[in-house]
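Structure incoming, see below.
Showing subunit A:
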Amino acid sequence: MPKPILTIKNLTKTYGQNVIFQHLDLTVNEGDTIVIIGPSGTGKSTLLRCINLLTRPNEGQIWLDDLEITAKGTDEDQVRQHIGMVFQNFLLFNHLTALGNVKLGLTKVKHMSDEAATEKAMRELSRVGLADRADHYPGQLSGGQQQRVGIARALAMDPRVMLFDEPTSALDPELIGEVLEVMRQLALDGMTMMVVTHEMGFAREVADRIVFMEKGFIVEEGSPDEMFNHPKFDRTREFLWKITELYGKKEKDAE
Partner candidate 1 sequence: MDFGQFLSYIGSGTVLTVGVTLIALPAGLLIGTILALLYVYGGKVAARAMNLYSTVFRGIPPVVLLFILFFAVSKGINLSAFWAGSLSLGVVSSAYQMEIVRGALLSVSGDQLMAARAVGLSRLQAIRYVVLPQAVRLAIPPWSNEAAIVIKDSSLVYALGVPEILRRAQLIGASSQRYLLAYLSAAVIYFVLVYATTRLLNLLEQKLSIPSNP
Partner candidate 2 sequence: MKKYFLLAVALVLVGAMLVGCVSESTSVLDKIQKAKKVSVGTSADYPPYEYLDDAGNKTGFDIELMAEIAKRMGVELEWVDMPFDSLVAAVAGGKLDMSISCFNFDEERDKIVDFSEAYYTTEDAFVVTSAFTGTITKPEDAANYKVGVQSGTVQDGWLTDNLVTPGLLPEANLSRYERVDQAALDLANGRIEVLMGDYVPIQALVAQNPDLQVVYHGVLSTGPINIVLPDGDAELKAEVDRIIKELQAEGFIDQLAVKYFSE
């Protein structure tokens, strides 16, 4: 029996009259890579932000391991350091070098010594292949390099689970590969990951499970084989066909 790291039950999020999603149930097991797909505006990013407590759900519960993090009185800062987050627009701290970006959480949240933090941060930068860019500022790095620093920054906190919010959407096509490669390696290393993406190649190859969301509901979930080859619903098939067409073309253009 695999051990669940994240358990989401009956989760609902609304903004005023707008229902972003409702009554979501989802379980993420240790070592799993879950890829969430679906049209824009179906609440995929909001779901990640709810898990990270960057926004509060209106209803429902989330457990991280055995801890209900949606419970009242939860120490949000404590929870967040166990959940790594990678943003679409990288969101590196612009005034800090690559090394500084990765170190900040180590020294300020984990209260590591400067020396230990530097050593740990350099290890994470090596992991994403950027040890030689440690003293570069975000403005001196390419988009792909910035996103890899973003991943290293999240990894440095040794999170239980990593959340990726469209990590390659803001990148030029020729820079997408290096980021996906880092993520693929992470999955192989056994990191538990939730990835919102339109990269179907990545989903097909790396995902343990694919979740298809539309209009605030989970329409269907299953293994890549099930989803790509035998989807239960026409909507899933239609979406996958469209997205593969669109992004497949883009990938070809880039070559």
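Behind the choice of candidates: all candidates are chains of the complex that A comes from, given by their letters.
Heads up, the rule we're going with is that a contact is a pair of C-beta atoms (placed from the backbone, for glycine too) under 8 Å apart; a residue touches a chain by one contact, two chains touch by 3 or more; residues count from 1.
No experiment lies behind these values; they were computed from the predicted model shown.
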- For subunit A, which of 1 or 2 is the touching one in this complex? 1
- Message: Looking at the complex, which residues from subunit A come into contact with candidate 1?
- Response: 52, 54, 76-78, 80-81, 85, 87, 89, 91-95, 104-105, 108-109, 137-140, 153-154, 157
